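With one protein chain held back, the other chains of the complex are shown just where they sit.
When the chains are written out, they are named A, B and C in that same order, and each has its own residue count from 1.
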């Protein structure tokens, strides 16, 4: 059995945990597949779902010609599905699906909408992305659990308290980087998130840390990659007299600010916008772009190949 | 066999005709389906294509919950397909596919990218949409043939000549509406278009005419339906102090300016824009929106249900 | 002296009131003018400001040809201005400026950025616009005071408490409309707002009430006026298969949902968006569009003429 899509974080599945949000999401199972392009793949998958009693709600696929890769997302209603999906690790499903997976050399992953993913948010002082995520979470728009917020500053304790989310301060200085990351690691081991969001977290995580969580850490970058990378991007953009500013949300990889892009957007600016206006417009853009990326991740819409994404 | 999707115009298929454009489109077959939602549809269709040697390139589907309708577009490579697709009327394909079609009560249509559709353009005096369509056609972006341009004015003869497209003037007055439409009808009967485009054609076609060509006449409406319907929409919009103006491309039905929407877009305006500026910005919008709608129609991406479209 | 631009609400000026927000706004004076177009107006105004020691920071103007109207916004630094601007009612300024104002039949108004405007927010159950306004207020982006939130429901008390804004519930039923509005009127008389914002307030205010506050009540309309006016606009839009949904912020007038437009925007939707998705996207749009309109109003950027606005 191939199963090379990044696994959920250890123990992340089936942990229950606090239940927030009121949105009654339809119960569905989502099968994510990537494999070499070959005839009969759609037929085999659709037939598998059908034979076992599933009703396909949505199916999306993409054949990337250059890489010869086939990517697919199948969402089906598991109400009458005859394979037990409640078992830990989905072992029954694996057993039944593995002949097809092996035949087509598939990397695959099955996600259940009934499993609320656990998201840990990292934040520094800027609160706009955090406030936006918490509001969307509470309103039911982000159907996940938030076991923890981690920050290197105490400033956002109040808003965390308002939304009743635990908030842990891990102070980070030039001299305690290793200890701080160990502390963060132990918090992660304890709270077992499915994924993490850097909501304007101004510390750099080590390569070791980042590599442990492929396609599991989402960042928001205040700029249109690869333009204006580095310090004070809005000052750079203002200096340059640009007519648009952008924001990019991407998965974190070893390549700083250069991981696979999930979403981007821009907003128009003019000479009448001061640097402060650019920053304000940038804030609005950053929170919207980040929240879209997070929602798509939660809904298991993002597939990775090479250094880029397909968002189904 | 169900086959209720609007048929191509009489004789439109397999007519050959003049070949313009240089784009080497990949040879593909596109199966368009709409039917009541039911289990096993994706599996049956994918299996059918696979069993007969087709390789699915793209598959899109949409289940509309309210209407209980299932819509699908499957594009496959017919290189090794074992059913003869060259036969007139695709009778062989029909014979093989009909069991599935009947089982699921499908309305379906098979389109071949190798068949260049025939598009007749209607135009009055405003030339911006016509010029844009002709340029895109010549550059290969619109992979269709244009056997004819019909106009109620001689003004655009020159541009038609430049692109070497026959141009026929059918003068239309209050008193000759019936005769003019008969003349138009005979031109259509003679040139057998697959579809028609009203590229700012300022004459109203009769209900009888329109009903003869369901989902076969594309119009561009200078406004965001249903806002500012009627005469001088840009003057209305200016009067009202709107901050955005829009354009809508839609299929023509009996309901004037109220057929199924294919594409819409807007552009920002301010108090500094005069009515003339609105009209200029509107022109740019109209040609872009119309050309998108035409391209999607040519690529068989537009499916109809109720009074609305799915654009796959 | 002409002074027909809508006056501030009674007693609204110079009331001090609670001070929130940390943005250190530059001290400036803003002169807003509308009058018949005539030669020498810009020169007279610029010369007036210069002679009295003011330094013009920004000047915007618009001549509307159709109505023959001239509109202008002049923002100047009053640091060395030799006319006393601290006096109540700006009587000194009026005395000095009235010769010019009379000569050109000007309607005019002088606003000081040092005066924090007082904004009362009305809200029903939907909280997205309220939450957004309160966050922007607290972050300093909306440089105004909020003496009060008025609601016909108790639901949003918690968020008001978090931001420490007084929240008064005025229950409104079919049978107590007159009493409810009297209660609201007495709250307004007591708290003396400069303007009011209907942040998804689902009650209709009487014409008498509305006419008392021309250009002083800002509403957010979930739709692109005049399209899809009426109940359940997102359902209407979904039914119609639109490819864009919009939101409009406007001043409230007797004409329901038809007052002068301040700002509009749209977001793209597809057949894959359910009505719930439309509502979610609409929420994001509504709060952004409303907050822009509110900020422009606070910055005295919006001038009215006829039934439309100029946003400088």
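FYI, a residue touches a chain if its C-beta (ideal position, glycine included) is under 8 Å from a C-beta of that chain, and two chains touch if they have at least 3 such contacts.
Note that this is a predicted model, so its numbers are computed, not measured.
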Report, in label order, the displayed chains that the undisplayed chain touches.
-> A, B, C
Which residue of A:30, A:72, A:184 or A:242 touches the chain not shown here = A:242
Contacting the left-out chain: of A:88, A:174 or A:271, that is A:271
Which residues does chain C use to touch the chain missing from this display?
-> 39-43, 45-47, 49-51, 53-63
State which residues belonging to chain A touch the missing partner chain.
-> 62, 64-65, 224-228, 239-244, 246, 260-266, 270-272, 274, 306-311
Absent-chain interface residues of chain B come out as 127-128, 131, 135, 139, 141, 162, 280, 284, 288
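What we mean here is this: only the chains that are shown with their structure count from here on.
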Between chain A and chain B, two touching copies, which fits better, same or different residues at the interface, with half of the numbers shared as the threshold?
-> same
Superposition rotation for chain B onto chain C, Cα-based, multiple of 5° | 180
Flagged in chain B as touching 2+ other chains are 62
